[in-house]
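Got a structure for you, questions after.
Of the protein chains in this complex, all but one are displayed in their positions.
On to chain A.
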Amino acid sequence: MFSLKPPRPTFRSYLLPPPQTDDKINSEPKIKKLEPVLLPGEIVVNEVNFVRKCIASDTSQYDLWGKLICSNFKISFITDDPMPLQKFHYRNLLLGEHDVPLTCIEQIVTLNDHKRKQKVLGPNQKLKFNPTELIIYCKDFRIVRFRFDESGPESAKKVCLAIAHYSQPTDLQLLFAFEYVGKKYHNSASKANGAPLGAGGSSSQKTPLFETYSDWDREVKRTGALGWRVCSINEGYMISTCLPEYFVVPSSLADQDLKVFSHSFVGRRMPFWCWSHSNGSALVRTALIRDVLQQRKIEQRICNAITKSHPQRSDVYKSDLDKTLPNIQDIQVAFVKLKQLCVNEPFEETEEKWLSSLENTRWLEYVRAFLKHAAELVYVLESKRLSVVLQEEEGRDLSCIIASLVQVMLDPYFRTITGFQSLIQKEWVMAGYPFLDRCNHLKRSEKEAPVFLLFLDTTWQLLEQCPAAFEFSETYLAVLHDSTRVALFGTFLFNSPHQRVQQSTEFAISKNIQLGDEKGLKFPSVWDWSLQFTPKDRTLFHNPFYIGKNTPCVQNGSVKSFKRPKKSYSSTLRGMPASLKNGIISEEELRPRRNSLILQVKPASLEPRDSQDWDAEQFFREWASRPADLHGTILPHLSGAHIKLWKLCYFRWVPEAQIQHGGFITVFHKLSLLADEVDVLSRALRQPRGGPMPASGPELAPSRLYFRACGPHDAPGTPDFLSSSFPFSPVGNLCRRSISGTPLSKFLSGAKIWLSTETLANED
């Protein structure tokens, strides 16, 4: 695939590999075979041979020899050497074992041991020394190290500069997805007309993307929301560039009114519907009203309309997220500290004060704050039966987490894989969560913040506390997080659906791509998981503990579908007097009297409470005292001992933290075997002859489970490759070296066109 043909016209500035490198290739037949695997539209920018990839921090004995290349999509280390010490590798079809997507790179550090120099490389940088070592700090917490002791010094320098340059693009259209999708369009145009690549495979077709009227309409009908309608006033993004083309509003508000109101809202983001409870209460999100004079009037009109859309004409409960939750800067600061603590700092040195250091990052505090706030809104929607309006200045960050969490807690559909994906489409992608800025794909935004990761983390807390309620596994959540760092999918690339259309139309025109009726280019969807993983590997997304609607179980000796309690939304709480006593004494009685023996007891929630909070507490206690309703509402336990660090996500690359042969995965494995056995039996039963257990059973039908129950002769033990990091492996992915990096922001520049790395390397 890799060829030395002249670069394509659009990338005029690419270097040819320098001659001395060519000689080496020719004189070393072994190296010659080391060719990168490239995707359509992917081009090698620069490369260097005889590179050592460091595997262990403390010794070079395991190092691998190979070639390091930089393409317009990734850095790739190509080697013939087998990976030492590694028992398992979870393969991504888009990336080789040693590859790092350019958008996953956080910081590039070059060093020269002999000259005792180091430099953090930004784009368009000069490098005054020949690097002997390159360290890549990745956004997914990996730290990868390469040594150039045996490489051509100039080639090494050029590769480093190329990586620095191409990983820090200055324009959205320089992200690889554009080149990739453009190539696809060109290829398909030469073959036949029609859509080049369907929005994705079968799985993505099942996930509603909420790009169309009908997706929203179906969602309104699915939730049984009466009094709400899909409105089309934003078709062609005529009203707002950060709202979807279609959204749902109270039926009583006319298009004309909405158009008028929209001017008063920040970003013209007027209130739009997210979801409705079966009791009729709706969840709505909105930006703030900018126009102070109009504020009262418009608020009144909209509240009235939402009230009208409620079957009981209940009041509206407003939740001002900016006032109650940490802001995105807080979240980013916490995340940076967490990362510093988890991977950058030496393991042993952080042990003694680990717990307080973890507390000081405030990450878990924020996880808890979001869960708590969402749980309180669940109470308002379900028990108080009020519609809830989430207010946030722009309504594009905190609202995304809270709206999603509330729905995950209340609606079992969003705890299935398809449902969860549709939720992300609905509340994040379509609702205008600025993925581009928050993921910082262009490495220039002071707006970087891991709001989406925080949502995945809070979801993980729920999954951890209530595993039977979720169809997906924590591997799925971790892989989903990783996918935000692969700049191939349109899903996580843009600040809004409008930006996708606008940017890709511009790109299409410049590339002479005929779009026809399409609104912008069709980028691959992340929900088309077949692009990244084999069917077998995708089975790891499935949580074997999940009890779905049709999960069979044994009841009184007969097999039935799992019995679902009829939607019993708050049946126990309905009409309960506020001062109800049932075993719980009121706050008044709890207060210790003078000389009393009563221990100084604080109520479980710390703040002094008004009666509403008291009811809420009652609601949570009632909920906690009942067995979990897997197909109803689930709520988090919020005590300090319940909110945990998501170790798979944050420790998977840390070799010292890896539990060999242990971790939760061993239980996952054990249960998978049993679940598979049950599946095989159930299939055998369904076979007409009900004959003997087919010996070839596992081969006949693809299993939904990663781990298969084998024949009776296979060893039943725990596979040797399981560890607490599974399916990821820390080997070679966390080569720390203590350096004090300079913040990237120092090296930012605004050039939109790639500069020649040749020029850069030659300047001194």
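Criterion: contacts are C-beta pairs under 8 Å (C-beta built on N, C-alpha and C of every residue); 3 or more make two chains touch, one makes a residue touch a chain; residues count from 1.
In the analysis below, contacts and distances are computed from a predicted model.
Missing from the rendering is one chain, named in UniProt as "Myotubularin 1" (options: "Regulator of G-protein signaling 9-binding protein", "Pyruvate dehydrogenase E1 component subunit alpha", "Myotubularin 1" or "N-acetyltransferase domain-containing protein"). Among A:K447, A:K670 or A:R736, only A:K670 touches the chain that is left out of the view. Which of A:A56, A:V260 or A:I659 touches the hidden chain is settled by the complete complex: it is A:I659. Among A:V37, A:L358, A:L442 or A:L515, only A:L358 touches the chain left out of the display. One chain is missing from the display, and on chain A it is touched by residues 347, 351-356, 358-360, 364, 465-468, 544-545, 547, 552-554, 557-560, 581-585, 589-590, 593-599, 601-602, 604, 606, 621, 624-625, 628, 637, 639-642, 645, 647, 651, 654, 656-664, 666-667, 669-671, 674-675, 677-678, 681-682, 684-686, 688-693, 716-718, 724.
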